[in-house]
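Excluded from the complex is one protein chain; the other protein chains are retained at their positions.
Our next item is chain A:
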Amino acid sequence: MNQTSTPNSFRTGPDEQGMFGIFGGRFVAETLMPLILELEEEWTKAKADPTFRAELDHLNSHYVGRPSPLYFAERLTEHLGGAKVYFKRDELNHTGSHKINNCIGQILLAKRMGKTRIIAETGAGQHGVASATVAARFGYPCEVYMGATDVQRQAPNVFRMKLLGAKVHPVTSGQGTLKDAMNEALRDWVTNVDDTYYLIGTAAGPHPYPEMVRTFQSVIGQETREQMLAAEGRLPDMLVAAVGGGSNAIGLFHPFLDDKDVQIIGVEAGGKGLDGEEHCASLTAGSPGVLHGNRTYLLQDGDGQIKEGHSISAGLDYPGIGPEHSFLKETDRVEYVPVMDDEALEAFQLLTRLEGIIPALEPSHALAEVIKRAPKMDKDQIIVMNLCGRGDKDIFTVGKILGVEL
């Protein structure tokens, strides 16, 4: 079997080296290597430990509010006039997005490892808020690295983190966005390896993070599967989710990867268009490279220098992508498409008025794709979209673009 042929299962990765095909791996400084091996060992033990599982389940139901509903969007479906549209409502989770699923899991792991300090990177601030939340809940000091540009445009989340007791470090290197925040978090980690747990927010970074984050987020897809079978007696025809780093998407997709009849679409931030530099469509317009501990698709120039992306949504503003998505692209299991800023903004407004749900700008990208596809599908077909975050944090950004003074 050669590398390009279809694997028997899409769900077996990563291998022992942390690779999904040629993607993934452990491209980190030696200082971090022993720690990453220790993390992998502890994670392997935790996965097999029923008490870990039980504690996670308990927190998911009583603290996070899981399972999140699978909601049939009746008026949107009617409006689009095609496939039935369901939303997996992870925006109803505690802290307002899917990020908490991962944070709860990792903080339990940090506790097992005896770490006493939590660091995290954040873009839109959703992961920062979720990290600060679990740190408060478990009594850990928490420091969050956030690009200075993002600190400006996501002021409410910065304040939220501070209320939760976290220290927010604005990062001024580079363009001051998520990529630079991740560099700075890695610099902190390498300096404080003894006591610090790095709570990575997306399904990227060195092995075992991509697999670990995927596992914690897969609760989204597992619930969706059960809820869909209960509601419709069958699996959906299509899954749609936004991909920035790709954690909400892999969480929804993974339990369905081997269901060949389920079509899967990942939606990237097309920003102002793929012709220029102002987008974050690393899978559609990038190429494989090595950054932040893994090999994956990146936006980069011919010399291997990483470009700064752009998106209306700070949460998608990252020039890379989780390595498993790169693998799913190369094997053609998942189709990745870009959606532009203005399309996302339109979808944001449509959902608000039709369903009374203010979505975050990240899932608004996924919604824009649903709006394109549903009308072309039959009325007995079913789409599930991951509504992975609520839009309260984005009203200032949207207000500014719509010319409304808040």
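We adopt the following convention: a contact is a pair of C-beta atoms (placed from the backbone, for glycine too) under 8 Å apart; a residue touches a chain by one contact, two chains touch by 3 or more; residues count from 1.
Please note the rule applied: contacts and distances are computed from a predicted model.
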item	value
Undepicted complex member, UniProt protein name, chosen from "Tryptophan synthase alpha chain", "Chemotaxis protein CheW", "Membrane protein" or "C-type cytochrome"	"Tryptophan synthase alpha chain"
Sole contact to the chain not displayed, among A:Gln300, A:Ser326, A:Ser364 or A:Asn386	A:Gln300
Contacting the left-out chain in the complete assembly, out of A:His169, A:His292 or A:Arg373	A:His292
Candidate in contact with the missing chain, chosen from A:His98, A:Arg160, A:Lys179 or A:His254	A:Lys179
Hidden partner interface residues of chain A, rising order	17, 25-35, 173-174, 179, 182-183, 186-187, 190-194, 287, 289-293, 295, 298, 300, 302-306
